[in-house]
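Excluded from the complex is one protein chain; the other protein chains are retained at their positions.
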Amino acid sequence: MKPLKLGMVGGGQGAFIGAVHRIAARLDGQWQLVAGALSSDPQRAEASAQELGLDRNYADFRQMAQAEAARDDGIDAVAIVTPNHVHADPAIAFLEAGIHVICDKPLAATAEDAARIKAAAEALPTHFILTHNYTGYPMIRQAREMVQAGELGKLRLVQVEYAQDWLTEPTAPDNKQADWRTDPARSGAGAIGDIGTHAFNLAHFVTGEVPSHLAADLSSMVPGRLVDDNAHILLRYASGARGMLWASQVAVGNENGLRLRIYGDRGGLEWSQEHPNHLYVSGFGRPTQIVTRGSSAMTSLDAQRASRVPSGHPEGYLECFATLYNEAADLIRGKHDAGRLSPGLRDGLLGVSFVSGALSSAKGNGKWVRVKLY
Amino acid sequence: MKPLKLGMVGGGQGAFIGAVHRIAARLDGQWQLVAGALSSDPQRAEASAQELGLDRNYADFRQMAQAEAARDDGIDAVAIVTPNHVHADPAIAFLEAGIHVICDKPLAATAEDAARIKAAAEALPTHFILTHNYTGYPMIRQAREMVQAGELGKLRLVQVEYAQDWLTEPTAPDNKQADWRTDPARSGAGAIGDIGTHAFNLAHFVTGEVPSHLAADLSSMVPGRLVDDNAHILLRYASGARGMLWASQVAVGNENGLRLRIYGDRGGLEWSQEHPNHLYVSGFGRPTQIVTRGSSAMTSLDAQRASRVPSGHPEGYLECFATLYNEAADLIRGKHDAGRLSPGLRDGLLGVSFVSGALSSAKGNGKWVRVKLY
Amino acid sequence: MKPLKLGMVGGGQGAFIGAVHRIAARLDGQWQLVAGALSSDPQRAEASAQELGLDRNYADFRQMAQAEAARDDGIDAVAIVTPNHVHADPAIAFLEAGIHVICDKPLAATAEDAARIKAAAEALPTHFILTHNYTGYPMIRQAREMVQAGELGKLRLVQVEYAQDWLTEPTAPDNKQADWRTDPARSGAGAIGDIGTHAFNLAHFVTGEVPSHLAADLSSMVPGRLVDDNAHILLRYASGARGMLWASQVAVGNENGLRLRIYGDRGGLEWSQEHPNHLYVSGFGRPTQIVTRGSSAMTSLDAQRASRVPSGHPEGYLECFATLYNEAADLIRGKHDAGRLSPGLRDGLLGVSFVSGALSSAKGNGKWVRVKLY
Partner (left out) sequence: MKPLKLGMVGGGQGAFIGAVHRIAARLDGQWQLVAGALSSDPQRAEASAQELGLDRNYADFRQMAQAEAARDDGIDAVAIVTPNHVHADPAIAFLEAGIHVICDKPLAATAEDAARIKAAAEALPTHFILTHNYTGYPMIRQAREMVQAGELGKLRLVQVEYAQDWLTEPTAPDNKQADWRTDPARSGAGAIGDIGTHAFNLAHFVTGEVPSHLAADLSSMVPGRLVDDNAHILLRYASGARGMLWASQVAVGNENGLRLRIYGDRGGLEWSQEHPNHLYVSGFGRPTQIVTRGSSAMTSLDAQRASRVPSGHPEGYLECFATLYNEAADLIRGKHDAGRLSPGLRDGLLGVSFVSGALSSAKGNGKWVRVKLY
């Protein structure tokens, strides 16, 4: 099968997540990067395109959307890997140009931007995919299937955390990654937006439930920081379940500590992103089992489809990201049942609800606020 | 040196914690159990005393306090290992009889009982020790010394949890351990009292700080249960630090998962009760180190004194408990600097504050409430 | 029940294992230390006895054996905790005096000494127990029962290792522990005797099989060292099973790394002494299970009897050692079925066979030699 054609907005030299998207798109051979508006700085855009061997280098994403839409061999989809406050404009431009959008998370820096994307995406037939990449891990899919099939019984507890330490100290002005993430105008929020949304989304993906209410205590531990770098959040579900969500970028010793624990009235499970090939599953009164990726105990077809090599050969972050690109390709190609698991607009809107709710609760001294559902 | 003489109130046949106290008292040879009022049921008291080879069996703790105080070879201290609502009366009786008290935690089932113990203990020269046993772990002492010496920098975050699963299902009426723990009249509270107080105390022991405020979401997950079996609690410290405390008795797959993580602006540490001989210590930007009990990296003298065998030979729960008994003996014997680390009245009162605060916050829908300090 | 009376030979100030025996004897309340010949140095013996509060201090073990045998309240058993070359004489003296012997491992420094103990022990009704303490761990008993009940199928592989690092460098002359252990005249051998025998015994205890042949490559990695500090040994069993045994005292980063892995044609298991409360059990094609001490999956009655506190409260080295003392007490008291699991003379003789075989194979450049069975 011929690879689909991919364009990219953002992701020029010095960026982090753009390179990840490129590897993810390439890994399973379903995508070929052919065009880009890789930077808002024309020189950097040009240099970045040359480095990547891209012939079709655009100085501007609007121009790119129009030009690519007009070509016979135009791109099938665009990857938007810009800072949060530059998601809405390119997303809308490509959606309107009839080009599918694969957008980095979170959906947007503001509720207004989110609403604009929503309006465009709902009005148009083009697909919108949001790269909540951790949903691509096979053992997360295994967990999802087990939880939603009731293997843990009635859901009681969701303990999710995403702990990092890279923002422990004030960041240098030339730290491109930290720069926009700690600027409220460009990021919308701090740890809750950057990683809290991942934790929130992962819990939702696995349990199928969204908390109806939350109460948040947000902190900026680093003096002078303008956004939260630590978030302590309590969750309540309409079903009676309860949860805790911790997101931190100042927890020294944690690199990318996304951990999920789910408990029902008959069982529990644990998973950690840094050791993603293992899922710990406990039935009440029975020994904990270590279910491994690729083994016969990985019974979920969704997990099997997201798995490439036999058990014991670790798959990691790039593979889980690549799975989202594969499923986007399947969706665009119109395969039967495709895109069922792809995070998209609704996940993005829930993420914005989560961030808005957390900011609102924090302003109200941690009062319980309703999470707007979609 | 001759062992001290110990009496025991509670701990008869079918009890759990009494047997633990007996092993702990015996382990290092500083105590000899010689008397007991082991059960409120005279037959069980008698049978229990015989099984233990105790000549001095009392049917009643008040009679025991008076009789032992009158003997030349009377007990030096009494261990009170009754359910929570039967702490105050025996504690006061022995304190008033001039006999030192080693009391199981939490201090009391009600604030009224706590106040009565406080009044007696403060008015009398006899010692009152509360067995928050986890403070006896060497690596907890190492952590305490490192945190309080500023090795992690300014305290930012306290993440503490105590997860169990033994109350996942409704308990059988003949489950003696579960019976009183799930009866509000006898326990005062559920998970927050039974294990939440341990978590709270441990964080306090290590950091030296007490949160000024807390906000609690308490649940009774098991239908019909009258006390909380899951507690989600946010903490705020006057210093600006923040914390999360989770206590659960319905988290399937967790046996006795007491875990502490502390983060400052320069370092972090992690410790887990189920693997107590290892302390994970991280300096920002440096690799995490595994500091082991008994190794030369265990620099704390308090840790060294609480350690019996060389590194690599695991010490556990009974040893940490025994350390409290040793230090109680040193205190009673008037050794220089003794009892400095022994948890006592103030810890017990703080625990009661914690429970009262959590219950009060939960009644107020998770509002922030002040933690009464002592 | 009244405690039994214990004497001790060796274990004076500066010794390591004597203190461990004393704690182990005390822990469960079945023993009381009342007499000792704690050092061959009379001053140290006296000072050690005073420190321990022992009235009956003997300058000489022969005198002690006679005097204790003559007393109405004489000791029931003696613990021999001297260096290896001083096991035989006291063991024989006490056995002949009608006093039961609890002897530290290995049995002896030489085959001659072992034969002398054998002759005495077999001729006399007194019990001889050898403290291969690791057999006391509950999860080792669980493993034993599972393996011997055929739950792993036909035995195929035994991978056992005991890695330490404390002899990585030449030892200082005043290092009492290292001193005799690195002197061939007093120890008989190096790592193979001191820890290799533990590994060998543990594999035997769990599998019930003894290798018929071994091939050994022994090294003295530290320049000038007169005994082996690293042993690489291959094992062959008459049943067709094969094994590897590694014992090292120069493996930097290993504290007391005794690890056992057993594989049959249907299952496998893993256990590590540094985390002794967990046993990893795998059936072919099924997920690995974590069987924990004290949980309902610990089905072995032998394990249950060796377990004191509920699951999740770690028990360790001192507890496993104490279990041997309990079972010695039961044996001496003539309890039904007592001593069934107690390591004794035959284990000691097999250990000596193992050491002799390894030395003989090493002299023959690693040729296969037969292990003398008993």
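Each chain gets a letter, A, B and C, in the order it is written, and its residues are counted from 1.
Basically, a residue touches a chain if its C-beta (ideal position, glycine included) is under 8 Å from a C-beta of that chain, and two chains touch if they have at least 3 such contacts.
Here the structure is a predicted model, which means the values were calculated and not measured.
For the chain left out of this panel, the touching residue among C:94, C:200, C:263 or C:321 is C:263.
Only one residue in the set A:164, A:207 or A:248 touches the chain that does not appear here, and it is A:164. Within the full complex, the residue among A:68, A:113, A:319 or A:347 touching the omitted chain is A:319.
Contact between chain C and the unshown chain involves residues 152, 156-157, 159, 165, 168-169, 215, 217, 219, 221-222, 230, 232, 234, 236, 240, 242-244, 246, 248, 250-254, 261, 263-270, 280-284, 288, 365-368. Listed here are the chain B residues that touch the chain not shown: 281, 285-292, 295-297.
The set of chain A residues touching the chain not shown comprises 1-2, 16, 19-20, 22-23, 26-29, 53, 164, 166, 254-257, 273-277, 292, 294-295, 308-319.
Just so it is clear, only the chains that are shown with their structure count from here on.
Separating the CA-averaged centres of chain A and chain B is a span of 42 Å. Each chain gets one centre point, the mean of its Cα atoms, and the points for chain B and chain C are 35 Å apart.
Residue positions of chain B with contacts to 2 or more other chains are 254.
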